[in-house]
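Here you go, one structure.
Every protein chain but one is kept in place in this view of the complex.
This part shows subunit A:
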Amino acid sequence: MALKIVKGSIDRMFDKNLQDLVRGIRNHKEDEAKYISTCIDEIKQELKQDNIAVKANAVCKLTYLQMLGYDVSWAAFNIVEVMSSSKFTFKRIGYLAASQCFHEGTDVIMLTTNQIRKDLSSPNQYDTGVALTGLSCFVTPDLARDLANDIMTLMSHTKPYIRKKAVLIMYKVFLKYPESLRPAFPRLKEKLEDPDPGVQSAAVNVICELARRNPKNYLSLAPLFFKLMTSSTNNWVLIKIIKLFGALTPLEPRLGKKLIEPLTNLIHSTSAMSLLYECVNTVIAVLISLSSGMPNHSASIQLCVQKLRILIEDSDQNLKYLGLLAMSKILKTHPKSVQSHKDLILQCLDDKDESIRLRALDLLYGMVSKKNLMEIVKKLMLHVDKAEGTTYRDELLTKIIDICSQSNYQYITNFEWYISILVELTRLEGTRHGHLIASQMLDVAIRVKAIRCFAVAQMATLLDNAHLLTGNTQRNGICEVLYASAWICGEFSEHLEDPMQTLEAMLRPKVATLPGHIQAVYVQNAAKLFATVLQKHEGETDSQVAQETSQLLIERLPLFVQSANLEVQERASCILQLVKYIQKLQQKNVDVADEVTALFAGELNPVAPKAQKKVPIPEGLNLDAWINEPPSESESEDEKPKAIFAREEPKHSRAKRTEVDEKELARRRDARKQEQANNPFYIKASPSSQKGFDAPGVDHIPVVQIDLSVPLKVPGMPMSDQYVKLEEERRQKDKADKKKKEKKKKREKRGKGRKADSGPESEEDITPAQQVDIVTEEMPENALPSDDDDKDPNDPHKALDIDLDKPLADSEKLPVRTHRPEMLKSPVKDREIEAVPLESKKKSSKDKKEKKEKDRKRSKEDKKKKKKHKEVEEEPVESQPEEAVQSEEAKEVLALPTSTSTEASDLDFWLSSAPVPHVAQEVTAPLSAAAEDTSSAVALESEPDERKDREPEDSKSSKHKKKKQKKEKEEKDKKKKKRHHHHHHHHSDVGEDSVQNGTVEEEEEEPLPPMSNYSLLAENAYIKMVCDIQGNHQDESKVVVSVIFENTCNSFLKSMEFNVLDSLNSKLQRPEGAGPHDSLTVPFQLPPGVSNEARFVFSVQSIVMPQKLKGTLTFIVKSDDSSTHEKLDFKLHFTCTSYLITTPCYSDAYAKLLESGDLKGSSLRLEGINMPFHHLLARICFYHHFSVVERIDSCASMYSRSIQGHHVCLLVKTADQTVSIDAKCDEPSLLGNVLDEIKETFSKC
């Protein structure tokens, strides 16, 4: 054997390892690809060998090649092979490769489930660790569903190393399998107070990540986090928590008030910049969430701004950057505090670091006002000139446009200035943003009517000088501007001074070098200009000009007719023919101008970009329905003519309906117009567009005459600077005027809908140079006011928007892999069974608060149901456990309403208390009586609903009602123990998990009595231990004992140590390095009333006999004034049953097994059993880990397997209260003991 291994490794010496591969690649720089392809061939050979070491080596190399960009998915199966190696070395290589290249589409992933589960429960913590790390990278919904429960168990592992990994990976599990969130959340919450800082940090990490996406569900955790924040010293944790609070405060302003003080303290005290920075950020978030006006908040904002200034002034560029970033957040709500630091920010524009300049630019965006816009833009224009490298310059350009156009050109007082800025920007060479400038030009010219005249003049100049723009290069993005220029000149040609000249400029041969879409616009607008020229010169006695124009077009247009661009060609030939025809008419002295102008009459209105999307679907219109009957495939050919006739009639009726619709639409439109007319904030559209519908009210909107105090035209090419100067003068003059005519102020105020902004008061005084009428973009009638345009429906976090305060329903639990009987039942039956618990889940999830979401939810749940059904068909086993515990549900629900409302009022109470310095204690302190009364009142109120909901599903509801009321009274009495109840609930949850292990074949209506695997281990005044013993199906010598420790006293229990006196046969598994008598530390502490579960692994050698092990639990009881050392002895009873594992068996295999003759028989008779047969079977399944192979009437065959592979077969028959069990097993003493235990079980009842 050893020889073989050595031989194998000698063979291996000559294989390339990773280092050789890397070296080889480095030595083949010239023909790297070729070298690698030979290497891949070698790897393929290696993967074919049986030696796992060779395979692992090959996989390791593949991982490297994957990094270099080679697809290695073809080796996925080999990776799985290496993952399942028993050696850690190889396993780690396998998992690494998997984590690098597996994803949801990798089909072999489904083969890994069992391997991963095995690794997760491996006694070696590093196997588990490697599996968790790997899984975190490639977890799929299926893996998440199948492994959620295993991972959840690991969250209470004894090793913090595993705990923290298990906690972290839960986030990924939640993402992939959102149903796991609620069942797993209580334990996750517990981990926030884990003694190990790493685990704690991981829990904070996960919850913060969850809360960031759906903050409202985590508000109730605020007190806990607050406590952590005031007590933790771990900066990582602090930063996460503080960031989380930043996300929570917008939802609960009271929380913000509470936070301000500790945060300011931290700001003053911490030396860690990262923490300081996050504190400042959260304070800002708090201040944003609070309505301003509280006196001490201005102090906080001052503190923030002052600290940020220090950051910005720091020589460390990172701090400078972050300072600016945070500053921009303050800016949104407190612009004034930031504006006073304008100097600093402008200074940052000169920084050598581009990211800092960009951040400073962002800030400028928010700092502009009517007053300083021109000045700031002037500064930016200087930077544009200086800027090296086009990226930053382009960024500047977009920023300038952003700044100017923000909130509907709010800060622009002089649009001539803005147009000239735009024109100046066109001189930038090589910018990518020509289209941006162009769209601004179009937008301004269309929407600001007063500016059209000026704009047209500027555009004409641009067209004239087009060679300057297009001169250098073809790829020049700036020529897009010509698109806008041509369109503006054409559309508003009535404002042109010399349309003839512009027309000439537009038809120059050079134009043919422009991109096609621009040429098309040129041609079209040349036609418009032509119409204008005709209009202008008609009626003059001398028609020469008009004729010259026609001639010009006829001469130049053929150039475009030859264009390669279809659009250009089509338009040009069309217009050319038109002009030719006109020319003919002209020669006959016919007046054509009116007809030609009519071609382009009417105005084009701006339409909002989202308008199309917002058109509401009229009632009764189903877009998915067929308009005509879908062609039926079965219909034969000769039937078709008939169908045509038949179809004719509906056509008529449809036409009628559209008419009705039109009337209806007109009516609605009227109504809307009326409404708009009465709405002072609505900016009316131009009259031409709404001829028929103009309501008289519109005329009341005052449109002030254009103020001509500024000459509308600055001669020559515009220089925006001139406007700055002029503007200054104008403002001076305005001010002087205003003093004189204080009365007129009212009139001077803009009559437009734009709300006065929150800028400094002096802003009000600045009147715009032109009274501009900014036309709003049109929206469709009855546009839907939806805001969710930007939400991504594919966001995985949407699914995690789950209410976590709601108590767990029974149907919510993680799927546990169990071996349940696979009765070959028809799936239909299963489906019926499945439907019941789902129904109840739906009902129990009904919550008043969620009424709005109800519909949505229901549909979702329906979907879920469907999905589940599918699953059921595939694995019918999944569905049964819920049935088993259904009867327990009733009991469960009882305590629930109180506990939720308690939680809610907990938060209210915590928040409502006036600023308290010692909050930490308060959190745990008992609730005040007042808070409780309300909570129980709420509980009573909510009860009837609850009752109603449950009635149909629970035939014994009346009994329960009484019970419930009684229980509620008890609750009131035991107010102080509420927490206890809550946790108790959790405890029983754990119990239910194990219920699932049982196998229940439920066909009759009658519900099963509740069953629990957990049996009492020991109990004293302080603590109660219950335990469940299960064989470990992956390891033939391991037994897992799950012990739930419940603190039953009013003191704190800590330092719990669990020890067992090993026997020769059974030994407690202790960590490496521990002696054989050392005790194991229980990895948690227990506050009063809390319970928690720990698992211990035992190794056993012989399993044929039951075992009893003596053990002791020692712990420290800590009350307020004293702490005592206590101990509790217990006897751990390993029954033979606990070595049995529920294993399904098909009847044919079962028959073979019995025929083989290897099994020895034994039998048992039970008298006086008067329970239904299916209960009997359920009990055997549940308590003794059997599965039903086949059942015929009152006779059933059952099967189970021991961890060491013994087969145990039972034939159970019943007649008249007598049950006879014939049993066979390959180990007679094991069988004897099992039968004794079965007997014991039934003697108890």
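Throughout what follows, a residue touches a chain if its C-beta (ideal position, glycine included) is under 8 Å from a C-beta of that chain, and two chains touch if they have at least 3 such contacts; residues count from 1.
Everything below uses one rule, namely that contacts and distances are computed from a predicted model.
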Problem - Options "AP-3 complex subunit sigma-1", "Isocitrate dehydrogenase [NAD] subunit, mitochondrial", "Sodium/potassium-transporting ATPase subunit beta" or "MICOS complex subunit MIC13": UniProt name of the undisplayed chain - result: "AP-3 complex subunit sigma-1"
Problem - Omitted-chain contact residue, chosen from A:114, A:302 or A:317 - result: A:317
Handout entry: Which residue of A:356, A:514, A:1060 or A:1117 touches the chain not shown here
Key = A:356
Completion exercise
Contact with the hidden chain, among A:19, A:114, A:577 or A:1163, goes to A:19
Fill in the blank from the handout: Contacting the left-out chain: of A:189, A:212, A:669 or A:1133, that is A:212
Fill in the blank from the handout: Filtering A:63, A:535 or A:1051 for touch with the omitted chain leaves A:63
Exercise for the section: Sort through A:113, A:133, A:1050 or A:1081 and give me the one touching the missing partner chain. Expected result: A:133
Completion exercise
Missing-chain contacts on subunit A, rising order, are 2, 5-6, 8-10, 12-13, 17-20, 22-23, 26, 60, 63-64, 66-71, 87-89, 92-93, 96, 100, 103-104, 124, 126, 129-130, 132-133, 136-137, 161, 164-165, 168-169, 171-172, 197-198, 201-202, 205-206, 208-209, 212, 233-236, 239, 243, 271-275, 277-278, 316-322, 352-356
